[in-house]
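What you see is the complex with one protein chain gone and the rest in place.
Up next is chain A:
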Amino acid sequence: MAGSTLASPSAEAGAPAAAPAATGRDTWRRFRRHRLAVASSVLLGVMVLGVLVGGLVWPVAIDEIDFSAMLQGPSPQHPFGTDDLGQDLLARMIYGGRISLAVGFAAMLISTLVGVAVGALAGMSRGFLDSALMWLTDLFLSLPQLPLLLLVIYLFRDRLKEVFGVEGGVFVMIVAVIGGLRWMPVARLVRAQFLSLREKEFVEAARAQGAGPLHQVTRHILPNAIGPVIVAATIEVSAAIIAESTLSFLGLGFPPDIPTWGRLLFDAKDHLDVAPHWALFPGAAIFLTVLSINFIGDGLRDALDPRRVL
């Protein structure tokens, strides 16, 4: 084996780090340089913390109707104002945020995992499996989503409700449906990356050194393909939050009295002229969540990119 090492010194020089993937410390150092990503992480952290423990700090009932306080702007009693039934918006946002964020992250996780798995498998295998998986992807892409959703909901809604309860059942269903119908772009992205990366010299080198397919994928190809995947995944979070509100709008999502952020926005739209706060707070929450996740994704891509030298 000694001869082969000597024969290609230049290949080693092309990848200066000892390992192709950056170490944890390096990643953190690079991530830190991305100021916006750091700020976004703090913001997202605050929001996640807010919806998780906010209920303890602000223990107001989400459905306390008060006709004497309808459509009020922010005030000490109601920091975020009230809706048209005099219900406290801060309490509703805290409660709804838990659901919206959970739906977003869970659906993102599912679609990304499925997408990466399918894409990697297709990208690594040559021949029939690749084609078959891409046919499957095309099939899913061509499925009309709304009728499919209706079908899934009519088939499984009551059964899931029995197992997980009203909110739990809808949560599982929505996450599965959104995640299960949005993995295709990720799969194609990953496959395309794999097709180009697996022919690169460093992968060939690894192969020449006897690395098995799994090792090639996890140590060499995937870390190099992870950038676009992370960006796609961050977009998935926002898409899932928005898809959830679409479903609520169609009456297929959570019951109407569960104030997810999308539902709050939907309810607020008719009162935009006199009660803009009602739409602004959940709108801003969705906006900031999506934006901060995108920046974090940006930072992570930079940090995880092994080709980037900082």
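Note that a residue touches a chain if its C-beta (ideal position, glycine included) is under 8 Å from a C-beta of that chain, and two chains touch if they have at least 3 such contacts; residues count from 1.
Throughout what follows, contacts and distances are computed from a predicted model.
Remark: of the listed names "Cytochrome c-type biogenesis protein", "Hydantoinase B/oxoprolinase family protein", "Solute-binding protein family 5 domain-containing protein" or "Abc transporter-like protein", the one matching the undisplayed chain in UniProt is "Solute-binding protein family 5 domain-containing protein". Only one residue from A:G73, A:G168, A:P213 or A:P255 touches the chain missing from this view: A:P255. Interface note: of A:A132, A:V166 or A:A208, the residue touching the hidden chain in the full complex is A:V166.
Although one chain is hidden here, its contacts on chain A can still be listed: residues 63-65, 67, 70, 84-85, 87, 154, 166, 250-251, 255-257, 267, 270-271, 273-274.
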